[in-house]
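Please see the structure below; I have some questions.
Let's turn to chain A:
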Amino acid sequence: MHDARRTIPDASSQGVDVSNRSVAVKVERLVMSFGTVHAVGGIGFDVVPGSTVTLLGPSGCGKTTTLRCIAGLEMPTAGRITVGGHVVFDGENGIFIEPERRNIGMVFQSYAIWPHMTVGGNVGFPLAISGVPKRQAEERTRAVLDLVGLGELQGRSAADLSGGQQQRVALARALVHEPRVVLFDEPLSNLDANLRERMRTELQLLQSRLGFTAIFVTHDQEEALSLSDHIVIMNKGLIEQTGTPQDIFKNPETAFTARFLGYSNVFPGRLAAIGDAGSVAVDLGEGRRLSARWRSRSPPRQGADCTIAFRADRVALMPANDPAGGNAFPGVVETVAFLGTCFDYTITSGAVQVQAEGPVDHPVARGQAVSVAIAPEHCHAFAAED
Partner candidate 1 sequence: MTLAQTVAHPLRIPLLRGHGFLIVAIIYAGLAVSVIYPLLAVFVQAFSEGAGLSIEKIQEVFTTPNIIEAVFNTLIISVLTVVMAGTIGVMLAWLVARSNMPLKRILDPLNMVPFYLSSVVGALSWQVIAAPRAGLLNSLFAPFFDTPPFNVYSVGGIALVLGLFYTPYVYLFTLGSLQSMDASLEDSARMSGASKLQTAIRITLPLSAPAILSACILVFVTAAGIFGVPLVLGVPGSVHTLSTLIYRAINEYPADFATAAILSSALFLFTAIFTVVQIMILRGRRFTTVTGKGYRPRQVDLGRWRWPAVGVNTLYLLFVIGPFIALLLVSFQDAWTGAFDWARLTLANYHKVIFVDAIAKRGLINSLFISTIGATIAVAVCMLLALVVHRTRLPGREGLSHLAMVPVTVPGIVLGLGFLIALITTPIYGTLWIIMIAYIVHYLPTGLRNSESLVQSVSRELDESARMSGATWRGAMWRIVVPLVAPGMVSMWLLLFVTYIREVSSSMMLFTFGTETISIALIQIMEYEPYGVSGAFGVLQTVLVLACVAFIRQVSSPRQSNA
Partner candidate 2 sequence: MQGFHIARTLLAMTALAAAAWTTVPSALAQQPPALAAITDSAERARVEALIEGAKKEGALSWIGVQIEPGHAEPIIAEFKRYYGLNDLKGEYTYAATGAIVTRVEQLLKAKRNNFDIVWNASWAWYKDLLKRGEIMQYESPHYAAYTLSDKHGMSQKGYWVADAYAFAPVYNTVALEKHGIKNFNPTSWKDFVDPRLTGQVALIDVLISTSAAPVLDGVVKVMGNDWLTALGKVKPTLHSKAAQGRDWVGSGEFAVAMFNSPKDALSLQQRNLPTKQVFPKEGVVLIPFAPIIPKSAPHPNTAKLFVDFVRSAYGTQAMMNAGSLLFFGRPGVKPKYPDVLPSSEEVKAIPFNWDTEATNATIKKFRDRVRAVGIGSKS
C-alpha cells in the first residue's frame, strides 16, 4: 500500500505549471493511516500560487483526508507538507504546525456556521482572534461580506440563514483574514443545481479578484472540470492521474479515470495487435474489433487482457453495413430516450451494450440495425484492471 507508483515527486515532470518557480502548497509522500487502514497511501502533488486544484474522486478515496492534512486538522502518519514555502508538516523531523498557525482558510461541507453568533461575528472571528483592532475588523468584515453579496446581513443571527447564505458566510469567513490558500471541502454539494451554477461562477470571479490559491475537494466531475486549473484524481488513497481538465478528459490514463469522468462505455477485451505510435487493436469477442490508442504507462503486450473505453457522444451510429464506418461493429438499437439536446441510445451487440448519443435532427428508431462507429483516437485502451 505504500506503493508510490502514482505519486508525483517532481512537479515539473508531471506537467504542473511551475513557470514562476514558486509553489503555494507542496505535498510529498503523504501517508495517513487509521489503524491498519491507509486512507492516504503516500501521495504528492504541487499547487501553483493563484491556481485552483481539485482533488477528485469517489467517496472514501482519501481526498478529504488529504485536504484535512493540509489544513492541519489531521495528523498525517508520514510525509511532508509545505505551505507557502514553510514546512507545516514533516513526519521525519517531527514538525507539525497547528492549523491556526498555517494561515489557511477553509470552507467546510456543512459550512460550519456558528449558530450562537451573528453573521458579522462569524465572519469577523478570524480577525478578532488575531487581534485586529475592532473598528478595522468591522470594516474588513463589512467589505468581505459585500464581496459575497451579504453586506446587509452583518448584524443578523447566523442561526437562520438559507443554505446559499450560509455558504457565502463560510466563504467570507475563510477569506477575511486574507489567507494565501483556501481549502474547499465539497463546498457546492449541499446547494441545489441552480445555486450551484451561480456559486461556481462567483467563486471563480472572487478568486481572480483576490488571487488566492484554492484547493477543492469534490466527487462531482463536472464541478471539478469547470472550476479547476488542475485536477488530481484519487482512488483508494492513491493518485490515479493529474493534469489540466482538458488533458485529463481527453486522455484518461486509467480505466478508473475514464469511468469516473463519465465514459459510459467501458468494456473488457484482449490486445489483438500492437501498432506504432501507441495504436493498438482490441478484440471485444464475437468478431468485434476496434482500433484504439494505448493510454497506460506500461507498454502493451500482445494477447494480454485489456480495457477499452469511449464516450457515448463519440459514438457515431451509421446505417448497417455502411462501409464508411471503418472502426465499427454491428448492433441493434434497443432503447431510445429523448434528452432535449440529444437522443440517448442503447445498442445491443451480442454480449456488449453500447451507450450512444445522436443528434436530435436525425433520430434512429428502436429495433433498427446499425453500425456502431468510433474514431480510433477516441477509443482508449488500458491495461486490464486488477
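Selection rule: all candidates are chains of the complex that A comes from, given by their letters.
In this text, contacts are C-beta pairs under 8 Å (C-beta built on N, C-alpha and C of every residue); 3 or more make two chains touch, one makes a residue touch a chain; residues count from 1.
Because the structure is a prediction, the values reported are computed rather than measured.
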| item | value |
| --- | --- |
| Chain touching chain A (counting every copy) in this complex, out of 1 or 2 | 1 |
| Interface residues, chain A side, partner candidate 1 - complex | 68, 71-73, 98-101, 103-106, 108-110, 112, 114-117, 125-126, 129-130, 157, 159, 170, 173-174, 177, 183, 185 |
